[in-house]
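Following: one structure in structure tokens, then a few remarks.
The complex is shown incomplete by one protein chain, all other protein chains being positioned as in the whole.
On to subunit A.
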Amino acid sequence: MADTKEKSESNEKPKPRIRPIVRLGIFLIAHSFLVSVVCCTAGVLALFLLPVLAKNTYISENALMPGSASPMLANQHVLEGNRLVNDLTSSNLKSSETGIESQRIIARYMLDLGAEASIHKFHRQLNHFHPLHFFSSPDSGIIEENYSCSSYGINTVGIIRAPRGDGKEAIVLVTPYNALKSGLGEALSIGIAYSVFSLLSQVTWLAKDIIWLVADSRYGEYAAVSAWLRDYQTPKFSSLSTLDAEMCPDIDNLYDLKVNSITGSKFSSSFKRAGTMAAALVLKVRNKSDQFEDTISIYAEASNGQMPNLDLINVVNYLAVHRQGLHVKVEKLWSLLNSSWLKILGEIFESLGKVAKSLNPKWKFGITATEYVEGTATLASSLYYQALGLPTGPHGAFRDYQIDAITLEILPKFSSDKVRHSDILLRGGRLIEGVIRSVNNLLEKFHQSFFLYLLTSPSKFVSVGVYMIAFALLIAPLPIVAASLYVDASSLGNCSKSDKSTPSASLDTDEHSITIGSWMWLNSAKLVFLVHLWGAIVSLIPYVICQIPDCTPTTSFMIWVLLSMLSFLTLYSVLASPLSCAKASQEKEWALVKSVTISSVFIGLGLMSVINFATAEIGALLMVPMCLLARPLKLDVRAGTLRSFSRMIGNLVLGLIAFPPAAFFLLKGMLDGFGSVNVGAFWIWVESLWAWNSATYLFIGMVHLPCWVLCIHILLHTC
């Protein structure tokens, strides 16, 4: 449109100057194809460059001072930890209903240290789909009335009050423990926590209170921690269920402990609190591992791709590597490690880096090919877990309350003798002690370092300023292409009528066509809006399906598909049919639909990038090519050239891949092998998404799926 305007105006001699920025815009719109190709390639390339651009982590907050004090955890504490481990493992053998017994042992040990011990009872909360609870604060939700004693979990909580502290802040140490079937690993994690706890009960440097939560993980680790946090942050004062709890006989047994004769510290059933939480560490020990050296793996992703402050990871990494000599790792996508194309890419980057280094020794962006492959695998898993929006461990519950938390999983070197146990206790304990000491030094809450980052290795990260570039490049062509499509559609619509008329006449029809054109897009917008409405309905349907009792995932998924198709048809027949008759007159209607679709996708992706960057990035990788390429198949078939044929193939492949279930199955098949894929898996996956209030679910339902449907609509367009 602007193009024609310019054309018509160029004939008139005294041409008003157009502002350069407008001219640049017009230029870009005119060259939209080139721009989109360049931008998309650059976007993908920038994504692959991220491991190269990753920076080394550094401890940003000076107050942390990790490792500045020598560890005080001595053999004596380790011995005590070992004693507890032995007690726990032997009591497991002794009695069958150990559930309460081991809690009692732990509580007694806590009391012996002079700590305040208390128990926290919680109900298992079933995951329900609450359509309106997305993004809402994690409040207590709905408590069901009829709980039986069997569905109780019991957390044991020990608190050390800082002797000279003011009790305004606290550090939380969590060890998940399943009393019913605990392995040696869980007992060891309790042992480590206890040895640290016994040290901390004696030290004089504590400024923050220490809370040790032994989370009863019989209903899952996350459930126990989040139940405790819920009661900590948003307690209910008027609840009937707590009255029921007292009736359960086995819990009452715990109250026998009452007063410890030695330290005078009391065991209480009431909920104990200690100030605002500064940080939380979840500690796990994996029982069976095939590591060749003692390894610690760090899990940091919380719900909706939220990450704890990078400083927390830095401190753990620094202390583990430089003080305790542990090997630190973060999650990787293992399947990527062996992929040859990544290796080739890595070698290319390596040689490029070498050339650059030979040109100027100060340019140090070269990394070796193996480093690159590992970095990419880590980055991919970092992106993947952030995009899922599910927490990777119990630490996720803390992030919901803006508390920085990570899960540390210690993978001991494979061995079974007792000496190894105390070695693990000593090194793990010293690591935890160091981290707690660092956090204890902290005057302010974590705020210095990054919150938005992707890890490429435990000591390397890509900050938001770098990774946003890739995403921005990917979505940059969207508005340009949308504008150019709109211009084309509205101009070509009337070009046929007033093809070679005089400039003055064309000016008239031009204005006329503008008015028509400005109305034309409303139809497409209506269509796009309806499809998005349908997307919203589809994402609400699981709420209904959840109410159906005894549904296998496969049947639920089938019902979901059927219901969504049904709703689509109803919506189409009721609302979209008048649209189709209007469409008949418009042969360029598909271009307008595509233009509006692309703009809506742009808006959706832009919004999502604020909520959860990784989801937006992966969504953009899938959707941007599909949106940009989409073109009615009929046109391509009619053209019959090689180019249009290849475009058709590309369209079909993209249309298949970008369908959310298809993308899921493909990804799943690539990661786990195609044998394990079944239809119900998608339902389970989606269920987990809404159970964790993941924004990814909303994104898929309200941005991705409508966009896919619209693209298919364009592909199948009759023109």
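The rule is simple: contacts are C-beta pairs under 8 Å (C-beta built on N, C-alpha and C of every residue); 3 or more make two chains touch, one makes a residue touch a chain; residues count from 1.
In this text, contacts and distances are computed from a predicted model.
Taking the options "Translation initiation factor eIF2B subunit beta", "Enoyl reductase (ER) domain-containing protein", "Basic helix-loop-helix (BHLH) DNA-binding superfamily protein" or "GPI transamidase component PIG-T-like isoform X2" in turn, only "GPI transamidase component PIG-T-like isoform X2" matches the UniProt protein name of the chain that is not displayed. From the options A:Gln233, A:Thr368, A:Thr555 or A:Ser688, the residue with contact to the unseen chain in the full assembly is A:Gln233.
Remark: the omitted chain is touched by one listed residue; of A:Ser68, A:Thr276 or A:Ser351 this is A:Thr276.
Contact with the chain not shown here comes from a single listed residue; of A:His31, A:Arg286 or A:Lys634, that residue is A:His31. The set of subunit A residues touching the chain not shown comprises 6-7, 10, 14, 16-17, 23-24, 26-27, 30-31, 33-35, 38, 76, 80, 114, 137-138, 161, 163-169, 204, 233-235, 237-240, 242-243, 259, 261-266, 270, 273, 275-276, 358-361, 400-402, 443-445, 447-448.
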